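Written below as structure tokens is the structure these notes are about.
Shown here is a partial selection of chains from the complex, left in place.
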Amino acid sequence: MGGYGDVQMIDENGVRVDGRGPGDLRPVSIETGVIPVADGSARVIWGTNHAVAAVYGPMECHPRKIQRQDRAVLDVRYNMAPFSTPDRMRPGFNRRSREISKVTADALESVVLLEMYPRCKIRVEIEILCAEAGTRCVGLTAASVALAHAGIPMTDMVVSVASGKINGVVVCDLNKEEDNYGEADLPMGILPNSGELVFLQLDGDLSPAEFQEAWDYNMEAAMVVHQIMVDALKGGDA
Amino acid sequence: MAIPIVPQLLRAHLAELAENDERHDGRARWESRDTELEIGILRNAEGSAKVRMGDTIVYAGVKFQIMTPYPDRPNQGGLMCTAEIRPVAGRNWEPGPPSPESIELGRVVDRGIRESGCIDVDNLCIIPGEKAWQVILDLFAISDDGNLFDAFALAGIAALKSAMLPEVRFEMSDSDRPLPVSKIPTMCSYHKVGGRFVYDADGREELGGDERIHITLGDDGHVHSLQKGLKGIFTESEFSEIMEHAQSRCKELREMVLNAEEAG
């Protein structure tokens, strides 16, 4: 977190720079089938974030040495397009992308029934085309929808959202400015049917009480986003 | 891209179709797939375009950086063009360093734009010898069903045409101004399939075909860039035939760029 305490981002009435109240989510819309050559795909527009995800597989797993006898390998990549950020991003994997790819894979492996496809590989590709805070959550959500769209069996979908703290106030679903200048960021990956978690990070400074408040905002928001995911999957392809 | 081991059956099938002057998806030899162009769809890019040609979908984004002019060209800015085909775009594209195919792709599109002189680099100077704009055109495929070359070239020139120099963000002015783009070079690509060249090959035709030829033409029909790719032999008369088609199709593509509208 940037932690510039002196940028005012919420007024005395609890109105945030983009007009939302503390507990409000940004607008979220989801489409499936946006990548025709993929086995499953989804686009998530979340505020001005724009992410697409493609799923390929189950398919033969090579190189052989990464094959697993008892289950499929889940190969997940998160990437930001060079034009996705105000300052151009140099193409190529960096440490941040690698870490996000790993935690995203860890979250998805917790729900995908990999044992059903021994010796196979399932590829999940997440591309951020426009980034405006919370891209790891947007990407993980898009990947969940794409997996469902590809017909890959899962125990539940993962919904991911990040709440945090700005000017000492706990708020839901940080936007770019709040993420840059706020005091804490708590992204979570939630199973909407059980309320259990498969993904959790935190950066910043939260007292135990603030932590609980942010946690609860994430839980509520997850239910809202989950409904949008379900509707998109019912609605047929783009 | 990993090489499929046995496209022999596909080759045979395509050759049979070619004998009857047919293509596997019903198109005529010089017919393109449905082609859509949208501009202005990526908020963080200073210029952007999305092209859909059948099931091939690509984006182009323009970003700007401040550069120091080269000592021997103190009044010039620069243009850089990169093409990425990430594994999102298809089953056979793999992660890792750019493949020879994607390097060739980026360089061929880059040359077509650069050699046409459509970007007047003298116009990009801010302070002679000290500061100039560098234009960066990033081409990004998300769905590859063949002929990424033409899709990239079309998205690329449309994104440039729609780009705004971000003078506000760089605290140089209180309004942004359009990037001056004086010409609209466009590219047509031909693939030899079943022994004859066709226009706008799709993924199956690329897989079961031989060499390809890429032609970039300028506003006045001048040739700015040529590239023959892949294994294969062609004759002068084959070349004349595709050049003739390119002269008319490139004009249509130019109109499409000129008439492109901002996305809602």
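Labels for the chains are A and B, by order of writing; each one numbers its residues from 1.
To be clear about the criterion, a residue touches a chain if its C-beta (ideal position, glycine included) is under 8 Å from a C-beta of that chain, and two chains touch if they have at least 3 such contacts.
The shown structure was predicted, so the numbers you read here are calculated from the model rather than taken from an experiment.
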- Can you write the chain counts for the whole complex as a formula in the shown labels? A x3, B x3
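As a working rule, only the chains that are shown with their structure count from here on.
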- Cα centroid separation, chain A vs chain B, in Å, comes to 31
- Message: Please output the residues of chain A touching chain B within their complex, sorted ascending.
- Response: 35-38, 48, 50, 52-54, 56, 59, 77, 79, 81-88, 91, 93, 123, 125-127, 129-132
- Touching chain A in the complex, chain B uses residues 42-45, 48, 55, 57, 59, 61-63, 65, 82, 84, 86-91, 95, 136, 138, 140, 142-145, 169, 203
